[in-house]
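One protein chain is absent from this view; the other protein chains keep their places.
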Amino acid sequence: MTQPAPSAQHQGPGKGHPSAPAAPPSKQGSGSRALGLRVDVRNLSLLGVLAVLVAVGGITEPDAFLDTGNLQLILTQASVIGVVTVGVTFVIISGGIDLSVGAMVALASVWATTLATQEYGFAGILFTAVVVGLAAGLVNGLLIAYGGMVPFIATLAMLASARGLALQITDGKTQIVTVRSVLDLGLPDSYVLGIPPLVLVFAAVTVAGWLILNRTTFGRRTVAVGGNAEAARLAGIDVRRQRLYLYLLSGLCCGIAAFMLIILSGSGQNTNGNLYELDAIAAAIIGGTLLSGGRGTIIGSVLGVLVFTTITNIFALNNLQSDVQQIAKGAIIVAAVLVQRRTLRGGET
Amino acid sequence: MAPEPPPLLTMSGITKSFPGVRALDGVDLEVQAGEVHCLLGQNGAGKSTLIKVLAGAHQPDDGSITWQGAPVQLSSPITAMRLGIATIYQELDLVEGLSVAENVFLGHEPTTAGFVVRTREARTAAAALLRRLGHPEIDPAREVGDLSAAHQQIVSMARALSHDVRLIVMDEPSAALDPDEVDNLFRIVEGLTSDGVAVVYISHRLEEIRRIGDRVTVLKDGRAVAVGLPASSTPTRDIVAMMTGRDVEYVFPPRPAPGAPRATTQPVLTVEGLHRRGEFEPVDLELRPGEIVGLAGLVGSGRSEILETIYGARRPTAGRVQVAGTPLRPGSVRAAVAAGIGLAPEERKAQALLLTESVTRNVSLSALSRFARGGWLDRGAERTAARRATRELSLRPDNPDAAVRTLSGGNQQKAVLARWLLRGCRVLLLDEPTRGVDVGARAELYAVIRRLADEGLAVLLVSSEVPEVLGLADRVLVLREGRVVHQADAQELDEHRVLDLVMEGSPTS
Partner (left out) sequence: MPETSRRGLLFGTAAVSAGAFLTACTSNEPKEKTPAQDNRPAADDTAGKPVTIGFAGPQADHGWLNAINVQAKSRAEKYSEVTLETTEGSNDTAAQIGQVKTLINKKVDVLVVLPADGKALTQVGLEAMRAGIPVVNLDRVFASPQAYRCWVGGDNYGMGLNAGHYIGEQLKDKANAKVVELAGIDNLELTKQRSQGFADALKNYSNVKLVARQAADFTVESGQAKMAQLLQAQKQFDALWNHDDDQGVGALRAIEQAGRDEFIMVGGAGAKSAMDAIKAGNTVLKATVLYPPTMAASAIDLARALGQSKGVAGLAEMEIPTSVTLYSAVVSKDNIDQYLPTGFS
């Protein structure tokens, strides 16, 4: 233990016994349950936050908040940033960071909506968005994994240059999409059983992310690299290649998100994806992903995104202005993390 | 003649529980001013908890503490420090980016008007403290991160002395030191005690306790099994018996009968002229299946570096490594692992384990692709295989989901060995396999290692403890300053001979 243990850790299986003693990590074999419980508790506390928000929304705006239209709206608005957050969660679990996601979304969305690209129709737009995202992710990955650059700096550089390139391509203009098949995907006629296609993509990416993290060697290696990169290397894992793949994955998610944003907004603009990096990182963190790596869940991140989107929704429905929204958003981040820490102490050590 | 002065510190009936474990169960400790009081016990005996109570970092559930004749509550580290109790932890708590002087006076800097640090005064005072500690060569203006571990420890002591200290707790201060640095440490301890300062000294090394200790308190399973024994006259055998409940310190498994077919088999690992500039001279080495070869040497003799270079974690300047006749790509861990080499590194927690992850996930780490089809994990098969490996090594608790950080040192080491058992390797490189492992648990590890060798593995063993190398290995290479100075069958050597070889000629710096 590098510092004195916090002396006010109340905990213990018997909740409601505040006299239970302070505790360092237990040496007993109850690790398995603590480990399983921790994940649950983490997500449970966020579900609790979400439930409180739903109650607040339902009470303050019963008509506007509690209908299918609003559920569709919240999920749709969560889907673009949600896909980005899934990618970012992988990167953070591996001990890295990706500050360039917003800029990659912007670059991919404008590259995919130039007049020249639009001539190739649906496939051209989708292909371009995905490949531009992958290419930017590849550059990030090469710089970090093989160029030895610190992720913070490499992706900061990518943030600057991708935004610059996006501005150069658009010349500051808004690129309106005229490809009907793309536009139609954002309209109610395309909803499948009442579910917007964007939400379906979000759900698919979430499920894929969960499966990859929890059921594949890739996910296992990601956690290993983030938990202890040196141990992973000495266990024979190709840490550098794994890092490269992770930034590629983040770029891929940004490319998909860019395509979704094109569908949603019907346009490409160099200002797209503004501050996505902060929103995605914040969502992952309140979702329980350790900023230092080695631990995190996809479910937690997705819940984090939903919490943010629901907050925004409730505020807008109540006609609260941006100043109040910003203050409350900051307060809720703090509150969510505090609640989580407290519940964690109850569940873990 | 004055009556015997009251003790400086008396702790009585100290009890401290954590969920599921009673770390201290009515422990008594009595320390006199000016004595070196040694605290002994295996890992998990309660030493760390006791010194944290003494440092004010933990609050006892029960028991009383008397300081200079008056009852006190050590409610926080600051309270303890104000009374004159300083603790030097094993993991040093220095700020690497600050200078030596800044670290020494961290939190109580000499200031003008309350906030302007009088840097020159701090440096002068720090220099005086460093002189007192016998290290005038440490520059108070240097950044602590640039100093060696030994020097950092000196800075940590200077920090303790910068307060008006009456009692210093030292938690395994010699663990990271070379012999002559240990000598200096002992001079410092003697200087402190002659000034009337009491020292509570924790160490695993019995011979140190014999050299500087006045009295010994032995902890076992949270109880004090012996309080205030004379350090110089209590037989080692008795102390070991109290710590372990056994009569002997080391139990080694029997070697296979001499003249076994070993000599006739082809070597599985061949090292030719392996060399890393500045670390070790060219090394030649052959390892046959079933054989345990030991590397004996001091810290800095190049023994860990040789292991890590064979493993590909360091790139050699020259030379090559072959496994069963096939040369390995130099500097590639993956090539070494693919060829069947496994490493249990020196720093288990930092270099081998994912502490928060389960036993299963740690054990399967090097063989993940075996349980995967197209990247898809068959977790049932993974779990079964990991469990088979951990059961073969009797890893406790027998719970594949337990987080590795909850295991004892010996069982953590078994998790590392299980990883290579599962992976199926032919050569096992063991770097300090029993570091941080209870004396009682060591014998079991020795037996495991020997059994692995008997099953056909070739083992290359590095250890700082000469008896361990001699007792476990079949053949021993003695290293000094990066060179192999002697090579012999283990049975032809004894501890004194090896120590002579290791230290012969110029003393290591």
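Brief remarks on what is shown
By written order: A and B. Residues from 1 in each chain.
Throughout what follows, a residue touches a chain if its C-beta (ideal position, glycine included) is under 8 Å from a C-beta of that chain, and two chains touch if they have at least 3 such contacts.
Owing to the predicted nature of the structure, the values given are computational and were not obtained by experimental measurement.
Although it is left out of the displayed model, the omitted chain contacts the following shown chains in the full complex: A. Considering the full assembly, A:271 is the residue among A:161, A:216 or A:271 that touches the omitted chain. In the complete assembly, the contact with the undisplayed chain comes from A:261, out of A:212, A:261, A:283 or A:303. Only one of A:55, A:160, A:187 or A:278 touches the chain withheld from this view, namely A:187. Contact between chain A and the unshown chain involves residues 61, 63-64, 69-70, 73, 76-77, 111-112, 114-117, 120, 124, 127-128, 131-132, 135, 167, 169-176, 186-188, 261, 264-267, 269-274, 312-313, 316-319, 321-323.
Everything below uses one rule, namely that only the chains that are shown with their structure count from here on.
One simple way to say how far apart two chains are is to compare their mean CA positions; for chain A and chain B this gives 41 Å. For chain A in complex with chain B, the touching residues are 2-5, 7, 11-13, 20-32, 34-36, 215-218, 220-221, 223-224, 227-228, 230-238, 294-295. Interface residues of chain B, counted against chain A in their complex, comprise 16-21, 44, 52, 55-59, 61, 76-77, 91, 93, 311, 313, 333-334, 336-338, 343, 345, 350-358, 361, 364-366, 368-369, 372, 375-377, 379, 397, 399, 401-403, 405-406, 408, 419, 423.
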